[in-house]
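Please read through the structure below; I'll follow up with questions.
Up next, chain A:
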Amino acid sequence: MALFATILIPLLGGIILAFFPAHRGREIKVFAILLSVATLILSIVLFAAYDYSAGGFQFRESFKWLDHPMNITFSLGMDGISAPMVLLTGIVMFAATLIAWNIQHRPKDFLVLLMMLVAGVFGTFVSLDLFFLFFFYELAVLPMFLLIGVWGSSSDFGTFFRSKEYGAMKLTLYLVAGSVLVWVAIMAMFWASYQAGTPTFSLEELRSVEFNDSYKHFQNLFFPLVMVGFGVLAGLWPFHTWSPDGHVAAPTSVSMLHAGVLMKLGAYGIIRVGLELMPEGAETWLPVLVGLGAVNVFYGAVSAMSQTDLKYVVGYSSVSHMGYVLIGIATLDRLGMGGAVLQMFSHGIMTALFFALVGAIYDRAHVRDVGVLEGLAKRMPMTAAFFAVAGLASLGLPGLSGFVAEFLVFVGAFKTYLPVAVIGVIGAAITAVYILRLLAKVFFGPIRPEWEHLTDASRVELGAAALLAFVLLFVGVWPLPLMDVINAGVIEIPGILGSG
Partner candidate 1 sequence: MSLEFFQVLSVALFSIGLYGVLARRSSVLILMSIELMLNAVNINLIAAAAFLDSAFVGQIIAIFVITVAAAEVGLALAIILQLARNKSTVNVDEVDLMKW
Partner candidate 2 sequence: MTEVLFGIAAAMALGGGLGVVATRNVVHAALFLLLSLVAVAGLYLLLFAEFLALVQVLIYGGAIIIVLLFAIMLTRSREYPRISDNRQWPLAILAAGGLFGVVTAAILWKPSPDAAPQGPGLAKLGETLFTDWALPFEVASLVLLVALIGAIIIARAGGRG
Partner candidate 3 sequence: MSLTTNLHLLLPEFLLAGLAFVIFSADLILAEGRKHWLAWISVLGLIALTVLSLLLLWDRDELMYGGLFHVDAYSLFFKTFFMALGAVVILSSIDFAKARFSSQGEYYAIILMAILAMNIMAASGELLTAYIALELMSFSFYIMVAYLRGNPFSNEAGIKYILIGAFSSAFLLFGISMVYTSVLDTRFVDIADFLANAGDVSPALWVGLGLMLVGLGFKIAAVPFHMWAPDVYQGAPLPITAYLSVGSKAAAFALVLRMFSEAFAPAIDDWRILIAVLAVATMSVGNLVAMSQHNVKRLLAYSSIGQVGYLLVGIAALSQLASNGIMLHIVGYAFTSMAVFVGVIAFFNMTGKEEIKDMAGLADSHPFLAASISIGLFSLAGLPFFAGFATKFYLFNAAANEDMLWLAGIAVLNSLFSLYYYLNVIRQMYIEPKPETADEEHEMTEDGREIVLSQKPSLLLIGVLAAMVLGTIFVGVYPFPIVEAIEAATQALAIAG
């Protein structure tokens, strides 16, 4: 029941929340935080209890959902790839719920939707059945529209305007558009298994179904659907534009969860559905993915350089960082893949930290314009410090988790896709440029008089930030616990190459 509980706690909790009287904002928030604490503890326990030496899927649970011929089972399990993701979700969810303390407008609805989102995310990570994987995947997208549309913010850039409605609509439609492709691929896979006489949606059974000879052709045909479909959510270039716009429009907690966790769903999907079920198709198409990933890294970093809105900078940096994940996945190498999974974790924490801090600034200054914010460190020293930590993690500073992940990706990519690895390293340098420029501009230097009145982030916000920063540091210094688990997952991916 432990895995099921990760879904149930937020889900049932959200339903219970819905019955709270709407004006009891404080009780609602406290309850939500309790829920997230429970989930966090649960996810930590699950992660710690995962026996990496045994490997494979653990904490299995399975319930029949639909009989033959559909053969859908509600089956859950956690392996070395999903375990870090579960942990990540627990951490980011906790931080995001803390940050949601600031929500004043209809906090109940907000938290209910947030809990649904989290339930969807957990569900996706632990589902072992394509139907439910897809089910939860869409469930995670569903609340986004309202979360952004109701609680988000619009931005005016002079030359163009991005309303929150636009951001919300685009994000939702875009992600569902991606899922359209995934859906088609899922149907195709079921069809293939049906033809082979063993109709199933189970991830494990699909792996072992004996397909006929045309299956290779089939894989070549449908892998790109999975790649692009999930890739949309992972911010794959050129399907990434929902990400900056959506993140900018979203309220802080949602940006955190979204960039921190939801984007990982895409990458996770590519591994889980794409690589594991269609290894031969993957072989054909991974060079394309690696190319796009390289474009992601470079393009995202360069785009981030000229952004004037803090959230856009972070948004594009997410695009850039997800590029490393994609490259790592595409290397199909144990190191690279392990790096990709670690990068998913690391980027999730890092970007959540970023958004939390940008939100703290925005709540106080009511602008996010890099051109206007100057020298905030004087009034917001802790915010600046944590922002610097996030920034340094982002530019791949050793000692913080980003480095380990990116380094592994580079090592993995170096063997097979040398130019891409070089681009990746250069991308990291570009990241340094824009992050440092941003730090220098926004936080350092003399403070502008109009910001003299600002106060530092609240204790709750700092608490959330401290948790995230601690994780960054911990993983950066001692990645062993994480890597042991990730290795156990990575080696089971079919067609994965050894290193050494």
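Here is how the candidates were picked: all candidates are chains of the complex that A comes from, given by their letters.
Here is the rule we use: a residue touches a chain if its C-beta (ideal position, glycine included) is under 8 Å from a C-beta of that chain, and two chains touch if they have at least 3 such contacts; residues count from 1.
Given the structure is predicted, the values throughout are model-derived calculations rather than measurements.
Trainee: In this complex, work out which of 1, 2 or 3 touches chain A.
Mentor: Per the touch definition, chain A is in contact with 3.
Trainee: Which of the residues in chain A come into contact with candidate 3 in the complex?
Mentor: 22, 64-67, 69-70, 109, 116, 131, 134-136, 138-139, 141-142, 145-146, 149-150, 164-165, 168-169, 172-173, 176-177, 180, 183-184, 187-188, 190-191, 194, 199
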